[in-house]
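Here it is, the structure, as C-alpha cells.
Only a single protein chain was left out; the remaining protein chains are all shown in position.
Chain nomenclature is as follows: A and B, assigned in order of appearance, with residue numbering initiated at 1 for each chain independently.
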Amino acid sequence: MSLEPLAPGRLSGRRKRLLLILLQVAIGLLVLGVIALLLTNLQVNLLRRGLGLSFDWLGEPARFPLSRGLLPYRTEDSYAWAFVVGLVNSLQVVVVGLVLATILGVVGGAANFSSNWLLRQLASLYVAVARNVPPLLHLLFWYFVVFLGLPAARSGVGAVAGLLRLPVSVEFVALLIGLTVYTGAYISEVVRGGINSVPRGQWEAARSLGFGEGRTLRLIILPQALRAILPGLNSQYINLAKNSTLAIAVGYSDLFSIVNTTFNQTGRSIEAFALLVLVFVAVDLLISGVMNILNRLVLRHG
Amino acid sequence: MLAKSFKRFAIAPLLVALASCATAPEEKVSLLEQVKSRGELKCGISGGLPGFSSLTPQGAYTGLDVDICRAVAAAALGDADNVAYTPLTAAQRFTALSSGEIDLLSRNTTQTLSRDAGGGNGLTFAPVVFYDGQGVLVRRDSGVTTLEDLAGETFCSKAGTTTERNLNDVMQARGIPFEPLNFDQDQDRNQAYTEGRCAAMTADRSSLNSARSGFAAPDDHMILDEVLSKEPLAPATADGDARWGDAVRWVVYGLMAAEELGITQSNIDARVAAATDGEEQENAALRRFLGIEGDLGSKLGLPNDFVVQAVGAVGNYGEIYDRHLGPDTPTFIPRGLNASFTEGGLHYAPPFN
C-alpha cells in the first residue's frame, strides 16, 4: 500500500510522518510489553518450581539409551551430543525422503499426461487417496499394519540392512515410506501443474519431430516445467522435513523425540524447545537456500 | 487515516492481550482453599493402566490411583465424586501440575530425588501408595529366564520415563549389550512387543502386569524374577504449597492407618459410634483419629473427621488394593511390600497426634 496523502490538505506530510513514527513506537512498545509480561509470568512460574533458565544441563550426561544410528552414541555422552545424534537421524530420513518423494512425485505427475488411460486413472487415484488422509495415519498404517503385522516385510528390511551394512531399522523404513507416499502425492500435483504450464504446442512440435512420449517428456517438457515446479517443490520439501517429527509415533529417535525425552528428564522444556525451533528454522533455511540456488541455475540455463 | 485502520486492526487485539495479562498475580492462596472454594478436585491420572486407572465401559475411571483422588476429594470436600480427572501422558504430567491444570497428580509416578528437588521437577511427594520395581516381560516360549539370556536383543520401553535409564544402568553394569527401542505411548510399546518387534518389554512390574492382562493370551508371557530398580510410586503436588501437600499426605496416611486399626468402609459407622459413646469411648487415640476429639483435621485445614469421610468413601488402603489389584481381579499382584508393616510390608503411617 502506498502512503501518499489521499485527501490533500487534511494532514501535512511532516505531521503524517511523525504520526506514523509514533504509531510504530506504540506498536513496538505494545509487543515488547506483551513479551515482557509473558516472560515475567514464565519467570514467576519457573521460580515457583525452583528452575531458572539455563543451558548448563546440555553438558551433562544424557544417560538414556538410543537405538543405533549413523553416529556413535553412548549413554555417558552429553545431552548436546544426543541432540546432534537426533538431528543426524532426522536429516537421514529427510534427505532420503526428499529423493524418494521427488522420484515418486515426478513419476506420478508425469503419469497424468500419459496416453495410457489406466496409468492416468491410477495416478489421480493415488493423489486423491494419499492427500486426503492425515500423514500420521499414513505412518501408523505403514508401521503397525505393514511392518509389524507382516513378518515378511520386517525380515526383508533386516536382510537389506544386513546386506548394505547400514543401521537401517524397521522404524526408519516405515517413517521413510510413510513420508514418501504422503509427500509424493503433493509433489505429483506440483509436477502436474508445472507440466500443465508448458504450452500444448511444445508437445505437438515434439511429436511432429518424431519424438516418442517418454522422450518428449524427459527432454522437452520437464526441463521447461522445472521453472514452475521448483518453488512448489521447496515448500513440499520443508513440509517433509517438518513432518519427519511424526517419528514420535513409530519409535524412531529423531530430533523431536530426543527433545521430548529431554523435557521429561530435565524439566527444561523452554530451553529444549528453543533449541528445537532454532534447529528447524536452520534446516528450513538450508532447504530454501539450496532450492534458491537450483532455481537460479534453472533460470539461467533453462 | 491509515493509522486509524491499523489502530483498529493491530492494536485492539494487542490491547486485549495486554489487559488480560496485566492483572498482577494475586496473593498466594493454598490449593487446599482453592479446591474447597471450587468444590472440585482436579486430579491427573494415567487413564490407561488397568488396576491403577482405566475407563469402565460406562465411561467412569476406576483404579488405585483414582481412589486416591477420590479419598482426597472426600476428605477435603465431603464428596468423593467431585473429582475432575485429566488423563495425562508421561510427558505432560509435571507441567500440568506446575501450571495448575491439576491439583493432584496420582499417576503411577516414581519418587526420585531429581523429581522432588527444586532444581529438578519441583514436586512434593505424598507417601508412597505402591512399592513397585522395574521388571522385564518376555515370551514364555522364548526360554529366557535371566537378563543375560537377552544379550543383543531389542528391548521396548517408554521414552522419557525412569525405566529406559534404569535398564541402561543395569545392563551396562552387567556388561550385557542390548538394543533400545523407545516409544512415546504405552500402547505403541505394547503393540510393538506383541507383534514381535522386540524380545522383551521393560516397565514397572505393575504396568507390565496390567499390560499383560490386556494381551490376547496373557499366559504366554511372563515377568522375569529379576527386579531392576526400586520404583516407589507416589501421588504428588506442586512444590511451594506445604498446606496442600500436608493435607494430601495425611489423607493417604489416614487410609493406611485405618487398615492398621481394622477400620473398613463397612464398619466405620459402627466404629465411630463405638468411639463416640460406646465401648471404645476411652480410646483417646482412636477418638482423635476419627475426629471425635481434638482438632487434628483442622490443623491441616480439613474437617476433623476427614479420615472418616475418606474411608467411608473408598475404604482403607487394604480395601482399595484388593478392589483393584487383589486376587479376584484380572490385574492381581500379590501384596508383598505393599502390605501394612504389621503384615511384614512397608506401609507405615506415623502417629495421628
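Here is the rule we go by: contacts are C-beta pairs under 8 Å (C-beta built on N, C-alpha and C of every residue); 3 or more make two chains touch, one makes a residue touch a chain.
By definition in this document, contacts and distances are computed from a predicted model.
The complex includes a chain that is not drawn, and of the options "Spermidine/putrescine import ATP-binding protein PotA", "Amino acid ABC transporter permease", "DNA polymerase III subunit alpha" or "Tat pathway signal sequence domain protein" the UniProt name matching it is "Amino acid ABC transporter permease". The chain omitted from view is touched by exactly one of A:18, A:70, A:145 or A:219, namely A:145. Contact with the chain that does not appear here is found for just one residue of A:69, A:86, A:105 or A:135, A:135. Among B:86, B:114, B:172 or B:264, only B:86 touches the chain left out of the display.
One chain of the complex is left out; on chain B, the residues touching it are 1-2, 4-6, 8-10, 21, 23-26, 28-29, 34, 48, 55, 59, 84-89, 91-92, 95-96, 98-101, 184-185, 187, 194, 213-216. Residues of chain A that touch the chain left out of view are 1-3, 6-7, 20, 23-24, 27-28, 31, 38, 41-42, 44-46, 48, 115-119, 122, 129, 131-137, 140-141, 144-145, 149, 238, 241-246, 248-249, 256, 260, 263, 269-270, 273, 276-277, 280-281, 284-285.
As a convention for this text, only the chains that are shown with their structure count from here on.
Inter-chain centre distance (chain A to chain B, centres taken as mean C-alpha positions): 39 Å. Residues of chain B touching chain A in their complex: 1-3, 6-7, 10-11, 14-15, 17-18, 21-22, 25, 90-91, 94-95, 98-99, 117-122, 156, 159-161, 164-165, 167-169, 172, 178-184, 188-189, 191-192, 195-197, 238-240. Interface of chain A with chain B (complex): residues 1, 3, 6-7, 10, 19-20, 23, 26-27, 30-31, 33-34, 37-38, 41, 44-45, 48-51, 63-68, 75, 144, 148-149, 151, 154, 170-171, 248-251, 253, 257, 260-261, 263-267, 269.
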